[in-house]
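Presented below is the structure to which this report refers.
Only one protein chain is missing; all other protein chains are in place.
Lettered A and B in written order, each chain numbered from 1.
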Amino acid sequence: MKLLNISSPHTTRALSTSNVMLNVLLALIPGIIALTYFFGPGHIIQIVIASSVAIACEALVMKARKRPILFYLKDYSALLTAVLLALSLPPYAPYWVTIVATGFAIIVGKHLYGGLGQNPFNPAMVGFALVLVSFPVPMTTSWSAPSELLATGISFSDALGFIFSSREGLDAITSATPLDAYKHQVALSTAQEIYQNPLFKGADQSSIVLAWQWVSAGFLLGGAYLLWKRIFTWHIPLSLLATLVLCSLIFGWDADSYVPTSLHLLAGATILGAFFIATDPVSASTTPLGKLIYGAGIGIFIYIIRTWGSYPDAVAFAVLLMNFAAPFIDQYTQPRTYGHAKPKRGLAAKD
Amino acid sequence: MSDIFIAVGALVVLSLIFGAVLGFAAIRFKVEGNPLVEQIDALLPQTQCGQCSYPGCSPYAEAIANGEEGINKCPPGGESTIQAIADLLGVEPEPLDAEHGTEKESAMVAVIREDECIGCTKCIQACPVDAILGAAKQMHTVIESECTGCDLCLDPCPVDCIDMLPINGGLPAWHWDKPGQIIATDATNNANEGKAA
Partner (left out) sequence: MNTSFQLHDFVGGIHPTDNKVQSTNTPISFAGIPSKLILPLTQHIGTQSKPLVSPGDTVLKGQLIAEAQGFISANLHAPTSGTISAIEARPVAHQSGLSDICIEITPDNNDTWVERTRITDYKKCDATQLINAIQAAGITGMGGAGFPSHVKVSADPAQINTLIINAAECEPYITSDDMLIQERAQDVISGIHVLAHILEPKNILIGIEDNKPKAADALIEAIEKDADTPDIQVVIIPTKYPSGGEKQLIQILTGKEVPAGGLPSELGIVCHNLGTAYAVHNAVIKGEPLISRITTITGNACAQPQNYEVLIGTPVEHLLNISNTDIEKTSRLVMGGPMMGFTLDQIQTPIIKASNCIIAATKQELPDPAMEQACIRCGMCTEVCPAQLLPQQLYWFSKSSNLEQAEAHNIADCIECGACSYVCPSNIPLVQYYRFAKGEIKQTNEDKKKSDRAKIRFETRLARQEREQAEKDAKRAARAEAAAKKQAEKKAAAAANPEGAVEKKIPTADLQLLQKKFDATKAAVAKSKDKIAALEASESPDTDKIELLKGALEKAQTKMKDAAKAMAEAKKAEKATSTANADKGDPNSPERLKNKLELAQSRLTTAQTRLDEAKAENSDKVAALETAVANQKQRVQDALKALDESIQQTNQQNTTEIKVDTEALKQKVLAAQTRVDKASERLNMAKEQNLETVGALQTGLEKQQAKLDEAKATLASATLEDAK
């Protein structure tokens, strides 16, 4: 029998990249359930569309690059990108928006930079940002109101119809997202008045953006699971959330003129972003201190863009902006190596 | 009208401030770099073989620095040296000029077949780094650790008793190779190429 001759170590932990990706997908399930429960089956359909497009694109690129297709599909990274993108998109966005976003995310955002592990930007957010700036109308008018506010729920066939063919009747169920609504109304009215708005006043009169809170809770649960599984560390989510809260406490203490903290945290893509998007390891900072700075940066940008920008939500842009900075942050936040008095900073002085 | 003056004034003030900052930085953070010749010379392999048609590495470095000579005339340094010089000078790396020789796969060392040596001292005179030991009518030998493998001793030898042998460091010089690139990819690539060919 031929004896193997390879470098140590000879034993490895049974946790592969595909395991990591599957774990993340698994952790998204509570959030998806909540989204579907409150906003109808839109997201499920979007996930299906995005996943098929992503897998097709991935296979296409791998074919073009003469790589083993199955080997790369099995790492599930394309699938994860697709699902994250689908969850970020409005549930009833027309199908072509999803296709364009996913195709752009996989082909341009991921593979033109060299494929998995080489992309400087979060591919899902690249796709999202593209459709957000290119097709603002469908992107801002495709969120449905929480099901409690609707007379009847949205059936699966309705959802298919909204997405693939006629957009008639969509107006009846769409509404602005609470963040957007609050931001636009706060200039004219007080917090008290805003909360009288049906969007903020749930069916049982006591719940405020209840649907969004449940969705956030779902994603929070998934995030906790991933932390427990040590798929990622606490640094980025915690620093992101803490910074966002801090910012909103400093600037937004007055609910009559700014969006309150609770809405910032729970009524938007904040939790999804903090646990699932900002933690994308490829495009994030990787040093312990770097992760804290990276998360804090995203938190600050989210607050700035939400408060003074014109877009309904800000996670995508905040993440992309910090993606730019990640390599630089990594260079300047190297940990102190064992036996060294001081950590090194920056790249080696050349010449 | 006054707006324009304000704008112009602001720009002037800004340019003055930035100019001052830049001027200060230029003096304060001035890089005391080596002269270019020394930097290039440091990248050359110092075999002093003259394959570049210059009498030694440092004249060649000078020629490169003066822009009189291409950076691709050093076979012992090979692609890596060309790359390093290209990086230093900020020019495009060129492929090695085959006119001056080809890159050898491993470092070489001259070895004299001692029973054939007639002790003519011609190789001693040819050696650019004084790495050959011997006297007239005495057998010569190469100090292996000092030999740069430049081949210059081969031609003068009247009895052709000098061989260039690849250096074999044995166990102490051994180290792990870079792992093969993503294995599956390479395998498929090769297979595909094989099919194509």
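Points to keep in mind about this one:
Here is the rule we use: contacts are C-beta pairs under 8 Å (C-beta built on N, C-alpha and C of every residue); 3 or more make two chains touch, one makes a residue touch a chain.
These figures come from a predicted structure and were not determined experimentally.
Every visible chain touched by the undisplayed chain in the complete complex is listed here: A, B. The chain not shown here is touched by just one of B:A25, B:A98 or B:A135, and that residue is B:A135.
By the touch definition given at the top, chain B reaches the unshown chain through residues 41, 44-48, 56-58, 107, 121, 124-125, 128-131, 133-137, 145-146, 148, 170-171, 173-179, 181-184. Although one chain is hidden here, its contacts on chain A can still be listed: residues 1-13, 15-17, 19-20, 71, 75, 77, 115-118, 230-233, 281-282, 284, 286-288, 291, 330, 334-341, 344, 347-348, 350.
Here is the rule we use: only the chains that are shown with their structure count from here on.
Centre-to-centre, using mean CA coordinates, chain A is 49 Å away from chain B.
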